[in-house]
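Structure incoming, see below.
The complex is shown incomplete by one protein chain, all other protein chains being positioned as in the whole.
What follows is chain A.
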Amino acid sequence: MSITSLIPLAYSLGVSFTNLNLLRPGQPIQFVGLQNYSTGIRDGEFLTAAWNTILIVSVSLGLQLLIGLMLSLILSQERKGFRLWQTILLIPNIIAPVVVGVLWRLMFNPDYGIFKLGLAQIGIDKPWLQHPIWAKVAVIIVETWTWTPFVMLTLIAGLKSLSDTPFEAARIDGASGLQIFRYITMPLLKPVIAVTLLLRLMDAFKMFDSIYVLTYGGPGLATEVLSLRIYKKGLKYFDITEASAQSWIFLICIFVISYIIAKKFVQVEKRIE
């Protein structure tokens, strides 16, 4: 743990304050203060990637929660066959993201992909991965496909752990299904939804593999996300000082967002006791 995360983190923090250049090994290393941070945060490609990340994460997370909640409400009932179906629905979440990328690249193909088949008939025939806007839509679809099962799963577990008493009481009082959902299920489920959201948010910001295969950030910078941007900057162009500075900016943003959500909705300690 310390070898693989703490030392590299400290190292990248150190590097981010210097002018270390891997392509010119002889150059003396100097301390340059916050220069990398100031250029890094004004870097247009970085900002585009940040915007793309926020857009893709928020839209796909919303969809995941919506679909996941719907499926979990159905599948949390104890009925024959539901366990098997639940396992089948989990498949997208456990296969390699790289394979997910390949799979969807095949399906989105504008000439012979099956995604075209149904949609072309209702007039949506788009060059999915070649058009800047539709490529974003495609990435959102793939993210949703991959991660809805996870949301569904945690919500099912949450729903099953709720006690029956309030539901029975409401039923006896003659509450309708919708009322039960609105006034009992949702409030009781809120902490579980919050934890799910937190876990998903942390994972979503890391998305890398499937986009790498699906679009590699293209066309242009249309689907470039922060992980991919930092990867390219640091390990393709070897601009490691600025990449380190940008990864620290990225890290701090994630910590702040996670902290706010955790503080607001989740009492971590209470869940363990």
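To be clear about the criterion, a residue touches a chain if its C-beta (ideal position, glycine included) is under 8 Å from a C-beta of that chain, and two chains touch if they have at least 3 such contacts; residues count from 1.
In this section, contacts and distances are computed from a predicted model.
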Item checked: Candidate names "Cell division topological specificity factor MinE", "Trehalose transport system permease protein SugB", "ABC transporter ATP-binding protein" or "Septum site-determining protein MinD"; UniProt protein name, chain not shown -> "Trehalose transport system permease protein SugB"
Margin query: Going by the contact rule already stated, which one of A:Ser38, A:Ser58, A:Thr87 or A:Gln179 would touch the omitted chain in the full complex?
Written below: A:Thr87
Check: If the hidden chain were put back, which of A:Ile114, A:Ala169 or A:Ile260 would touch it?
Finding: A:Ile114
Check: Touching the left-out chain: which of A:Asn36, A:Asn52, A:Thr196 or A:Thr223?
Finding: A:Thr196
Checklist line | Residues of chain A (touch criterion as defined above) contacting the omitted chain | finding: 1, 3-5, 7-9, 11-12, 15, 67, 70-71, 74-75, 83, 85-99, 101-107, 111-114, 116-117, 145, 149-150, 153-154, 156-158, 161, 177, 192, 195-196, 199, 202-203, 205-206, 208-209, 212-213, 216, 226-227, 230-231, 234-235, 240, 243-244, 247-248, 250-251, 254-255, 258, 268-269, 271-273
